[in-house]
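Shown here: the complex without one of its protein chains, the others still in place.
The chains carry the letters A, B and C, assigned in the order they are written, with residues numbered from 1 in each.
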C-alpha cells in the first residue's frame, strides 16, 4: 500500500508526456485527418504508454506478506521514483 | 559498464512494442493519410518512447567511482530487468 | 440535428474543462441528455467521462468515481471497452487523493489487468 502514491505519480507524469506529444501531433496533422483517424492516433499514444507502463506498474503491486517480495517492491519503488523524478 | 547490455535489452524491448503499435495504427489509418502525416504519427510514437525512456536510461548511466552511486545504478539495473523482464 | 448538438456540447465541455470545471459540467450534462435521447452509447460514455473529469477537477472525488463506475457499466452494456483502463486508473487516483489507499490499490490492480490488453484501452 505504500506504493499507491507512487503509482499515481507515475501515471500522472507519463500521462503528461503522452498528452503533450499527442497535442503536438494533432497540430502537425492539421485538418487533413478526420475524427476517426485522430482517435486511432490517440489510441496509438495510449497503447504505447499502457504497454510500457504495465511492467513497472506490476512491479509496484506485488505487496503480499513475503518479506523478500516486500523488499523487492520497495526497491522498485525507490528506483522508479528516482528514474522518473516523482518526488518533486 | 555492466549496465550496457541492459540498456540494449531495454531499447530493443521498447522498440518492439513501439513498432508493433505503430504498424497496427498504419493499418487502421489505411489510405486516408499521406506520407507526411504518417511520418508525423511515427514521430509521435518515437517521441513518447524517447521521453519515457530518458529517465530509466539516465539511471543506467551514472557509473562514476562513488561506491554509493554504483550501488544505486546496479539497483536500478536489477529493478529494470525485473520490471521489463529483460533477462528472458 | 441532435447529433450535432450532442457533439458540440461534448466539444464545448472539453474546451471549458481546464478553465472552469463547473461550466464544463453543464455542457457535459447537456451532452449526456442528448446522447441518451439519441440512444448513442459511445457519446453517452464520452459525456460521462467529461462529467467525471469536471467533478475531479473541482475536488468532488466521490462524484467523479460515481461517473467513472457508470463509464465502466456502459462499456459492459455494449461490450466495447475502449477507455476502461483509463477509468480504473482514474478511480484509483481519486481514492488515492481521498487517502483511501486500500480501495486505490484494488482499482490500480484492475487498471494493471486491463492496460496490457490488445485493442483500444
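Keep in mind that, in the parts below, a contact is a pair of C-beta atoms (placed from the backbone, for glycine too) under 8 Å apart; a residue touches a chain by one contact, two chains touch by 3 or more.
Just so you know, these numbers come straight off a predicted model, no measurement behind them.
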Could you tell me which shown chains are touched by the chain that is not displayed? B
Just to verify: which one of B:29, B:57 or B:79 makes contact with the chain not shown? B:57
For chain B, the residues touching the chain missing from this view: 1, 4-5, 7-8, 11-12, 43, 46-47, 50-51, 53-54, 57-58, 61, 63
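We take it that only the chains that are shown with their structure count from here on.
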Just how far, in Å, is the C-alpha centre of chain C from the one of chain B? 30
What whole-Å value do you get for the distance between chain A and chain C if each is reduced to the mean of its CA atoms? 19
Using CA atom averages as chain centres, what separation in Å is found between chain A and chain B? 13
What are the residue numbers in chain B that touch two or more other chains? none
Would you mind listing the residues of chain C that make contact with two or more other chains? none
